[in-house]
Structures are given as C-alpha cells and as structure tokens.
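All protein chains but one are shown in place.
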Amino acid sequence: MSTFPERLLEGYQSFMTGRYTAERQRYRDLAEAGQEPHTLVIACCDSRAAPETIFDCGPGELFVVRNVANLVPPYAPDSNYHATSAALEFAVQSLKIRQIVVMGHGRCGGIKAALDPNAAPLSPGDFIGQWMGLLKPAAQQIQDSQLMTGGERQVALERISIRNSLANLRSFPCVKILEDKGKMALHGAWFDISTGELWVMDPKSGDFFRPEPGLA
Amino acid sequence: MSTFPERLLEGYQSFMTGRYTAERQRYRDLAEAGQEPHTLVIACCDSRAAPETIFDCGPGELFVVRNVANLVPPYAPDSNYHATSAALEFAVQSLKIRQIVVMGHGRCGGIKAALDPNAAPLSPGDFIGQWMGLLKPAAQQIQDSQLMTGGERQVALERISIRNSLANLRSFPCVKILEDKGKMALHGAWFDISTGELWVMDPKSGDFFRPEPGLA
Amino acid sequence: MSTFPERLLEGYQSFMTGRYTAERQRYRDLAEAGQEPHTLVIACCDSRAAPETIFDCGPGELFVVRNVANLVPPYAPDSNYHATSAALEFAVQSLKIRQIVVMGHGRCGGIKAALDPNAAPLSPGDFIGQWMGLLKPAAQQIQDSQLMTGGERQVALERISIRNSLANLRSFPCVKILEDKGKMALHGAWFDISTGELWVMDPKSGDFFRPEPGLA
Partner (left out) sequence: MSTFPERLLEGYQSFMTGRYTAERQRYRDLAEAGQEPHTLVIACCDSRAAPETIFDCGPGELFVVRNVANLVPPYAPDSNYHATSAALEFAVQSLKIRQIVVMGHGRCGGIKAALDPNAAPLSPGDFIGQWMGLLKPAAQQIQDSQLMTGGERQVALERISIRNSLANLRSFPCVKILEDKGKMALHGAWFDISTGELWVMDPKSGDFFRPEPGLA
C-alpha cells in the first residue's frame, strides 16, 4: 500500500506538460515575489466543488480554506487550535486580502448530516457532530419545517449556513473594522452541482440569485 | 463594496462554456449518485498550490481539506470544534475514502512564520501562533540548526510538517485500524512552486524524492 | 366614467387584425364543436403571470381558473358557492380534462399577505384574510423560520402552496380515482417573474427544478 497513487502521478504529468509549461514563468515569479491572491475563498471539501475549477482561476489568485460545509466558527481567542480562524487571520493580516467569498454548494453532505435527526456519530469522537453543531439552532429550525421537501430544507440550510459564516466572519475584529471602513468586501455564493448554476448572495437581503440569468 | 467580484464572474463564465459544457453529464451524475472521491488530500490554503490543478483532477476525484500549512492536529475527542478532524472523519467513515495524501509545498508562509523567532502575533487573537504551535517542538529544533541556511530550514520544516501530519493522522483510531489491516494508504507529497517539481515521500524512510526524475 | 376603456378597445382591435385574422377558422371550429382543452391550469390573478402568455397557448388549449395565490380549497360538498371546486368539477366531469397544472409564481401578493404577521384586514369583510387562511398552518411555520430571508420565506410558501393545492385536488374523489387509475396527471409549476424562469415540480419529491437548464 505504499506507492504513490498512479492516478495522481498521471494527473501531475498532464499538469506539467499542460498548464505548467504554459505558465512556467508565472510560477517562478510567484515563487520569487510571493503570493498576492485577490480573494480568500472559504469553501467545502466536497470533491465536486473546487473553487479553482468553478471560477477557472490560475495559480496565485485564490487563497482557499476548505472544511466540511464551508463553516466559519465565531471569534474565540482561546488556547485551542483554530484552523479556519488561523487561515482567516493569515489572509487578512499577512496577505492583506480584502475580498472574502464564502462558497456553499448543493447536495452538501455535512448539511445533510446536520439535518438528519437520527444521525449517529460517525465515530466515537463524533467530530462531524461537534463541527456541524456550529449550525445546530438553524438546523433544528429547518428540520421542523416539515412542509418543505427534503430537497428544499437542504438548500435552505445550505444558504443559511453561508449567511451564518458571513456573520461569524464579522465577529472577527479585523474583518469588522475593515468592512466598516469600506475597505473589505464579504460575499456569499452557492454552486449547484447538478446544473452548474452559480447563485450569488445579495448583500442587503441575503437572498441568492443567478447573476446573469441568460448565462448558462 | 457589494457587487460580486467581476474576475470571479468572468472565470465562472469561462468554466461554464468550457469544462462544464464538456462534463455536463458527469456533473449531473455526480449530483444524482453522490460523490465517491478516490483520495482525501490535506493541503495548504496557498494560492499557488491547489491540488486539483497540480494533479489535474476533475470533479468528483479529490476530497480536499485546506488549512494553513496542511496540518493535522492529533486525535482529541473533546467538545471543541475541529475542522480538520471533522473532515477526516467524514472522508473515512462516511465516504469510505481509503487513500490520504498530505501535500505540502515550498515557500509556505505558515512554515516561515513558525520559523521566525521574532514573529509577533498577527492579531490579538494570535490564531496563526496557536495553529502553528502544533509544530512548535519541531520548529524550535530547526531554528537552532544554524548551520543550515534559511532556505534549507524552511524546506526541512515543510517536510517535517508533512511527516508530523501523517503521524497525527495515525493517532485517529479509524485511520490506524484500517492502515494496520492494509486497507488504508497514507502518502506525503511536496510541491516546489518555483520549478513545478513534485516530490513524494518514501513511506519507509520518510525521505522525499522525485518519482520520475526525467519528467519535468 | 361610463365609456369602455380605450386601452382595451385598442388591444381588441390589435387582436382582430392580428391573431384572430390568422386563426379565424380555428375560432369558428371551436365555437361549432365546443372546446376540448388539453389542460386545466389553476393560476393566480396576478397581472404578470397569465398562463396563456407563459405557455404561449392559443384558443381552445387551456381551461383556466384564476384566484388569488392559485389555491384549491379541500373537498367540501356543502351548500356554499365554491368557485374553484365548481371549475374543477366542470373541467374533469364535463370537459374530461385529464391533465391539471397548479401554477404559482414569484412575488405573489397573496402569499406575501399570508406571511405578514401584522397584516390588517383589507376591508371589514376580510376576504383575503379568510381566503389565505387556507394556508394558515403553513404560513405560520414559515413565518417562524427567521433564519430564512424574507425572499426565501416567500418562495418557500409559494411552493408549499402549490403542493398544498395539489394535495387538496386529491381530496376530490373524481381526481383521486382517476389519478389512482393512472388516467389523470397532476403537475406543479412556478414562474419567476423577474427572470422568466419556469420551474416545474418533481412529482415524487415535490421539489422544483428548471426543466432545461440551458434553455433560457
């Protein structure tokens, strides 16, 4: 079980003869000068929703955090390890990124688990249960909306989760202060795996809409 | 500050007319049947090292966690939120992924911060300081290796960090048990942004080597 | 205040020189032979969502009931006047229509009123209050979903209302019996006034989807 996965070596070879060859100088410059990504994207681990793919972005463009269900925990300066908060701090304070996108997507397994009232822990540690607990009050409300279909409850919580992450982002002083000064922009986006549609969030109402209806 | 970033909308349009059009049916199938990614990749947030790009992987292939410096904390079943442990649990227990790659890269900003003895907290919360604290004993040892150049210390800690994450992965019972049964494979990889070289880890010695030297 | 509205006379003249001239024989045949519409559409009174316009249907095709918020009351054989039940009975029993579409739409004023907890009666008779009372339990549930935006609550109730009308249609023995025999088909549809998108209901899950994503 010890050789490196063949599929990944093949993919790497394809990268080297394709994109890397075309962008060799860009990679060198990025290595020398350091990265200056224009956007921090907080996205899900899901294999069907990679930000670089959906936004067709090249090296150096997106600083990307990926965790289950693209959650941001609230600001909690304690002695624990905070993967997402650390990445946020690095992006804003060190890389000076001033544009953040929280991107959710349809059919999210984490959201599905959060909505399942009978979900058992996946392992004794129940890490997913704890993690999705960040959405617990919302998940319970939506679970009770039995007039909505399972699919509708899923999409509703996916979008609530994006707004929740945006609200938690604002609990970080560095984000709040910069946004209040008009120097930072927060955005929400939701990708429909099935149709390929991208929905973006109206910052005022929190509603999601397709930016250019005739696009797809 | 409220309109969705133009660059991302353009990129999305390019995705829709390009890759999505070519893989429309695949996206639909993935939405219907659910994802069955072959590999969990634990990678860095760095904008120059997206796993999908480097391994040229399409939708549905890689389940991807990205945090600063591709760290895995040790198994700690407590009541805190654990972004990385939750993703690991979901990947192994729910998606039944049996192949994990920890991928580091050169010029890693998190590693650089961990090596700087004078690094001040980036913000009062000091989230990066706490997070990189996961590497503290190793970082201090390397800092003291004053016979190595700055560049050598950086690469050394980047590779130590990958081995450290692999060791922490094995502190999770589900990973340990499956690996011991020969049902799970763990791998390390390191990407050199400047040259585009991929180095993979020899599972026995922990050394990194280029799988096909004549390739690039 | 007694002359017939000029705008309508002009519109009628345009109809006569246009569509009627082109379809003169069809109108005559329809007058002689009687109507045999293929579909009963239960739609809203809203001026922006006329079924004949949205489905581009000509004379003789659609038998159309329009009331506020496209509601169907449950089967109640009593001595009261039932506009919608009478139309349904006529369509199914006399015209032998075997295909029913309940069509809702975005920005529905009736649904909006049903969701407003402070809505005062529009007149002493409170006819809208009584009528939208058909949706009361659902409306209250959705009102409580304060994590959804106003726009999301509106769309959620619009779609619940369509499913509610379909369920009430099935409380009529004539519909239930024919459907159980596979001789009658019920459908749901939702029209987005803003984007022109038509969403149709999946009969199994009750979810709404765009029938051909690349269409618009």
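Labels A, B and C are assigned to the chains in the order they are written; within every chain, residues are numbered from 1.
Following the convention adopted for this analysis, contacts are C-beta pairs under 8 Å (C-beta built on N, C-alpha and C of every residue); 3 or more make two chains touch, one makes a residue touch a chain.
In this text the structure is predicted, and so the values were computed from the model without any measurement.
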{"item": "In the full complex, displayed partners of the excluded chain", "value": "C"}
{"item": "Full-complex contact with the absent chain, from C:Val102, C:Leu115 or C:Ile128", "value": "C:Ile128"}
{"item": "Touching residues on subunit C - with respect to the absent chain", "value": "1-2, 4-5, 7-9, 11-16, 18-20, 24, 27-28, 30-32, 34-35, 37-39, 45-50, 52-68, 71, 73, 75, 77, 79-91, 93-95, 99, 101, 106-107, 109-110, 113, 122-128, 130-134, 172-174, 179, 182, 184-185, 187, 189, 193-196, 198, 200, 203-204, 211-212, 215-216"}
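Assume only the chains that are shown with their structure count from here on.
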{"item": "Graph class of chain-chain contacts, one of line, ring, star, complete, other", "value": "line"}
{"item": "Copy-to-copy rotation for subunit A and subunit C - C-alpha atoms, rounded to a multiple of 5°", "value": "180"}
{"item": "Same vs different contact residues, subunit A with subunit B, by half of numbers used", "value": "same"}
{"item": "Between subunit B and subunit C, centroid-to-centroid distance (C-alpha), Å", "value": "53"}
{"item": "Distance from subunit C to subunit A - Cα centre to Cα centre, in angstrom", "value": "39"}
{"item": "Distance from subunit B to subunit A - Cα centre to Cα centre, in angstrom", "value": "15"}
{"item": "Overlap residues in subunit C, where contacts from two or more other chains coincide", "value": "none"}
